[in-house]
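A single protein chain has been omitted from the complex, and every remaining protein chain is retained in its original position.
So, subunit A:
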Amino acid sequence: MVGWAIAVHGGAGVDPNLPPRRQEEAKQLLTHCLNLGISALRSNASAVDVVELVVRQLESNPLFNSGRGSALTAKGTVEMEASIMDGAKRRCGAVSGLSTVKNPVSLARLVMEKSPHSYLAFSGAEEFARQQGVEVENNEYFITPDNVGMLKLAKEANTIMFDYRIPIAGYEKCAGLESSVKMNGLPISIYAPETVGCVVVDSEGRCAAATSTGGLMNKMSGRIGDSPLIGAGTYACEVCGVSCTGEGEAIIRGTLAREVAAVMEYKGLRLQEAVDFVIKHRLDEGFAGLIAVSNKGEVAYGFNCNGMFRGCATEDGFMEVEIWE
């Protein structure tokens, strides 16, 4: 028997000028989600159930970029994606291109458990959603006024934009445009963390991970990022569970989530060492962050960019919710 551990994230790469009120809101939501997960763990829920439960909560809240509150494509629509992985037997499920499914992470789970495949996308995934009877909404449900505003700005800047949470007025006031802090080529003030995720190890030592996102603001329709890609944005096996966030390209080519597990398995590193190693050596010029748990009840996180919305807790009572270093 192992002490359980849980970590959640709401994305890596945070504007240092993010208004305090927004920071508070984010921390409250993370705390709330963490507590949900903790309750579930205390009643012996399995790791994969807990990660799904927590990510559903994050998706339903428009504060972060997933589910409701997802960033918008260049066409002003929402295309959501998610993946989930159950470390015990490395079962996995992923979805992309969802436009009406209220909780993408749950559909990913259904792909894992109720289909002969691991990954379904676009109209095929939507069809499967209807067959499975999951909750659906019109695409408009997922679109928030903030994001509509952000998309406009992004188009004006004619660039892929990440930050959906800085209100337009705030954007004008943001000194960050002159800042040298950049993410994916953009000043940090118009970059925003673009994913939510959760990793859990339960008291049986089983690890699981789940990640969900609306993707990049102003992305091309059909663009798939790292979040639904097993080994990139999400990975879980016997030794650990990992969920990543940040620059999708860097995460994909670095197969970041898998990397943490690989150095643990093949180099014998412990969790924190593995996380540090991967963040330090696997990102080159890319910016990203990740959260991870190990089958020994450890929890760890790392990021090489400016801040990451995160929270973690372990059975022995440790709990922290933070944004900055």
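Going forward, a residue touches a chain if its C-beta (ideal position, glycine included) is under 8 Å from a C-beta of that chain, and two chains touch if they have at least 3 such contacts; residues count from 1.
What we mean here is this: contacts and distances are computed from a predicted model.
Asker: For the complex's missing chain, which UniProt name, "beta-aspartyl-peptidase", "Long-chain specific acyl-CoA dehydrogenase, mitochondrial", "Phospholipid-transporting ATPase" or "DPYL4 protein"?
Answerer: Missing chain, UniProt protein name: "beta-aspartyl-peptidase".
Asker: Using the touch definition from the top, which of A:His9, A:Arg56 or A:Arg258 touches the missing chain?
Answerer: Touches the omitted chain: A:Arg258.
Asker: Among the options A:Ile38, A:Leu110 or A:Ala232, which residue touches the chain absent from this view?
Answerer: With A:Ile38, A:Leu110 or A:Ala232 as choices, the missing chain is touched by A:Ala232.
Asker: Identify the residue among A:Trp4, A:Phe64 or A:Tyr119 that touches the chain left out of the display.
Answerer: Of the candidates A:Trp4, A:Phe64 or A:Tyr119, A:Tyr119 is in touch with the missing chain.
Asker: Which candidate, A:Gly11, A:Gly248, A:Gly289 or A:Gly311, sits in contact with the chain we can't see?
Answerer: Touching the chain that is not displayed is residue A:Gly248.
Asker: Hey, which subunit A residues sit against the chain that's not shown?
Answerer: Looking at subunit A, the ones touching the missing chain are residues 85, 89-92, 94, 96-97, 115-125, 127-128, 160, 219-225, 229-232, 235, 248-249, 252-255, 258-259, 262-263, 266-267.
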